[in-house]
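A short write-up of the structure that comes next.
Every protein chain except one is present and positioned as in the full complex.
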Amino acid sequence: MIVMEAHASQTQVRAVVQRVRQLGFTPHVSHGRERTIVGVVGHETDTDLDSLGALEGVERVVRVLHDYPLASRDFHPMDRTITLANGAVLGGGGVLMMAGPCAVEGIEQLEEAAACVAAQGVRVLRGGAFKPRTSPYSFQGLGEEGLRMLRSVADSHHLMVITEVLASEDVELVARYADVLQVGARNMQNYRLLQACGAVDRPVLLKRGLSATIDEWLQAAEYILSGGNQQVALCERGIRGFEPSVRFTLDITAVPVLKRLTSLPLVVDPSHAAGRADYVGAIARAAVAAGADGLLVEVHPRPAEALSDGAQSLDPIAFQTLVGEVNRIASAVGRAAP
Amino acid sequence: MIVMEAHASQTQVRAVVQRVRQLGFTPHVSHGRERTIVGVVGHETDTDLDSLGALEGVERVVRVLHDYPLASRDFHPMDRTITLANGAVLGGGGVLMMAGPCAVEGIEQLEEAAACVAAQGVRVLRGGAFKPRTSPYSFQGLGEEGLRMLRSVADSHHLMVITEVLASEDVELVARYADVLQVGARNMQNYRLLQACGAVDRPVLLKRGLSATIDEWLQAAEYILSGGNQQVALCERGIRGFEPSVRFTLDITAVPVLKRLTSLPLVVDPSHAAGRADYVGAIARAAVAAGADGLLVEVHPRPAEALSDGAQSLDPIAFQTLVGEVNRIASAVGRAAP
Amino acid sequence: MIVMEAHASQTQVRAVVQRVRQLGFTPHVSHGRERTIVGVVGHETDTDLDSLGALEGVERVVRVLHDYPLASRDFHPMDRTITLANGAVLGGGGVLMMAGPCAVEGIEQLEEAAACVAAQGVRVLRGGAFKPRTSPYSFQGLGEEGLRMLRSVADSHHLMVITEVLASEDVELVARYADVLQVGARNMQNYRLLQACGAVDRPVLLKRGLSATIDEWLQAAEYILSGGNQQVALCERGIRGFEPSVRFTLDITAVPVLKRLTSLPLVVDPSHAAGRADYVGAIARAAVAAGADGLLVEVHPRPAEALSDGAQSLDPIAFQTLVGEVNRIASAVGRAAP
Partner (left out) sequence: MIVMEAHASQTQVRAVVQRVRQLGFTPHVSHGRERTIVGVVGHETDTDLDSLGALEGVERVVRVLHDYPLASRDFHPMDRTITLANGAVLGGGGVLMMAGPCAVEGIEQLEEAAACVAAQGVRVLRGGAFKPRTSPYSFQGLGEEGLRMLRSVADSHHLMVITEVLASEDVELVARYADVLQVGARNMQNYRLLQACGAVDRPVLLKRGLSATIDEWLQAAEYILSGGNQQVALCERGIRGFEPSVRFTLDITAVPVLKRLTSLPLVVDPSHAAGRADYVGAIARAAVAAGADGLLVEVHPRPAEALSDGAQSLDPIAFQTLVGEVNRIASAVGRAAP
């Protein structure tokens, strides 16, 4: 929709109408008391209508429709589900718990963490082998060695593996070891990586960028979907805000918004937003109550010794409490326990 | 704590130390590898230490402690409660539901709304008589006439009344009709109003400012508490964010953060953040799951005809569903039903 | 403009059209490939069209036009100016410098500050007598005693006085001493105060709220203008952001945006955003280069001893440097020196 300036001339309006026709759209002119508005009808996704804002007399161009046909619920009204090899299902009524350490630090730490989460009925193990770190001097992960540990420890506990992939050139490598690929918040608009994830035969969990709008997030999902990979889930993990007492502001409202706009499964990561272990439980409970299909939780056998994210990792006892609470909430809202 | 610049001289450090002593504090100098840091110990609340940032060689002044002694949980470790005349209690384990129309529009609308919420077991009626509206041309509320309607309709349903007070000069008037005074988000730092609320014998529900930090919010509560009114509750109602598809971003993480920092009761208003009725349920469920002590919900007999906030008001059927869901969540987390 | 859902029925569209007509507007229905859109033409400012969002089948209501007829440039195309009693003019080509201490602390401090700013050719003295402080335990200003000092010191230097008014009940008092009333950021949506400012015969400088959109800010100005006071100027002073190294994020883009939307004069306060004296110069230069009509700067004879905002106050030497720089920028962009 193109809003003309209050004093736009007839000639300026005609020029806009003509340009809209040239681009293959149908213009609808509507003369208001103060302004003229030119509605534009047609398939918008492959043309940059914003450039019409450069025409004389145009005040602004307002987009009304969404640019993510494949991700939208309009296209696929039923909730979509992702079923993993061990039978765990993301989406479709249950609440899937994915848990484990922030980073794979060594075989012992991982084994302890896996045993701890498996004991609580968890069926998907998380753990980072390639870590995106703010500082070049921080621990960057164990790389392929970490992937190998993840696979072997997960197998021994009948767990599936979810782990982050940082770059398009690593997609094939990570897919060899992992059951679910995770694209991190900092890479949400790394389009080359999204395209590589669109071409691989693995479910992808796409985290929301630190300040991504929901529209941008769904368009990022569209990159993967339009590449041919239909196994996409979204993960809200907190957005950047002004409050200094938390790392990120978990956007709980995004849960019902996404449930309306898309049928892709939705996971919430309560650990990164919290920044403190004692906030994780409340956020996790809220997420399930609001309608999240899954949780991604950081658990560490000894948080104070963690090489990354120790302050927000749950120890085994806190994790056990969390699982109990989440189960009760899930039942209360009529969903299968995680 | 005062962080000196990397190249600060001994003389500059001495000047800072001397000034800290003059102000009646005890300085602790700590020489690091790169910088010198001057710790300041003492009761900070009545001195503007930030001005020390103007001394030469000072990089910045970092505050470590909180400026709200009366509001803090350190001061009052046990959860505080507010008991209303009809026995309804805010805080201390239960979940108190407060519901009603955004604005009092007339006696019929209010009567219908009150009957609807009372039928669901609600014991506190909300409704605005003085409305803070963004535009001077919008409906501004019925004023004292609206207060009178609120009182009489509430009484006939054995409901308590919560309503907004916009200015210090109205506090006495509103307190004559209402059981709980509400200070709105736009007035969170209207210190004259806060002071007037500190001098009145009515509980006050203090909403969070649109972009207030938790620290600023608790200092605003401190204005009321330090005025002598100990009946203060807080209300999270969404903060300003960058996401265009919602009116505000409900800060669910604020729930556990506040529960740690303060023992004041905490209410969540799911309606204003949502901006759409179909998002209200998810946010309300999340709030109770996270630990909120109460909810403040907009209910209107016929939302499409509302004079304000119609899009986010629940109709009677949607409200009934919400109450059922919230009750189940409250039970699941071991709290009395609302 | 009302966007219907993708699967909205004919009946739902008809219901929306009928309701639009009932409200006295003219509906324009436009059937797109995916959705139907109902354009609404008419004077929007006194009806809450947002409530149409509650009708079935409506996805959302998008506002296209502005809600501030009196403030808009469409209404008053020529730049407006405010002329003070000593001949100083705000708006219309020059750059008006207003400077002085954050708070009036005593007659000596004020006299020194006034002498310092007058020596640089400044014609308007700023200084707070009523201070809005985040903490109830901070220095709250000298009140009427401070106003009296401001008046007498200003008079002796042929300066005009700008000072903050905190509450509607103080407007008359402050207007007795001050030449320009300042409404602070925290009070931008204190509508009672705005209404009182609309009824007084004094220019009003309206600061932007900490997270106010430009639309909300102009609607706040509309409260004053619609009350009958046409002497309104705006002041950008930094918005709340996520960056911890500054107090606020000065929104320089607001300068050209406001120059397009309104013809009211625009002032920039570089001191509050900076939070550090050594950032003030760069922001002040930027503001004038971008097109601000005036500056509001904190100057203190001895910043390290200030009772408030010392860290960001300029000392006399830094202020002299600033004035020289600003003069050169003003000349470079073809504007009269401040």
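Read from first to last, the chains carry the letters A, B and C; within each, the first residue is number 1.
One rule holds in what follows: contacts are C-beta pairs under 8 Å (C-beta built on N, C-alpha and C of every residue); 3 or more make two chains touch, one makes a residue touch a chain.
Note that the structure is predicted; figures quoted are calculated from it, not measured.
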Of B:Arg186, B:Arg240 or B:Arg276, the residue in touch with the unshown chain: B:Arg240
Residue among C:Val17, C:Ile107, C:Val246 or C:Ala318 that touches the chain left out of view: C:Val246
Touch with the omitted chain, as defined above, among C:Thr11, C:Thr26, C:Ser152 or C:Thr213: C:Thr213
Those residues of subunit B which, in the complete complex, touch the missing chain: 1, 3, 6-7, 28, 30-35, 37, 39, 41-43, 62, 64-65, 74, 240-242, 244
Contact footprint on subunit A, counting only the chain that is left out: 19, 45-46, 48, 50-55, 60-61, 67-68, 132-139, 166-169, 186-187, 189-193, 209-211, 216, 219-220, 222-223, 226-227, 240, 276-277, 303-313, 315
Sites on subunit C contacted by the missing partner chain, in the whole complex: 211, 213-215, 238-239, 241-246, 249-257, 259-261, 273-274, 278-279, 281-283, 285-291, 325, 328-329, 331-333
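Simple rule for what comes next: only the chains that are shown with their structure count from here on.
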Turning angle required so that subunit A lies on subunit C, C-alpha fit (0 to 180°, nearest 5): 180
Euclidean distance of C-alpha centroids - subunit A vs subunit B, Å: 30
Gap in Å, rounded to a whole number, between the CA centres of subunit C and subunit A: 38
For subunit B, residues contacting two or more additional chains: 211
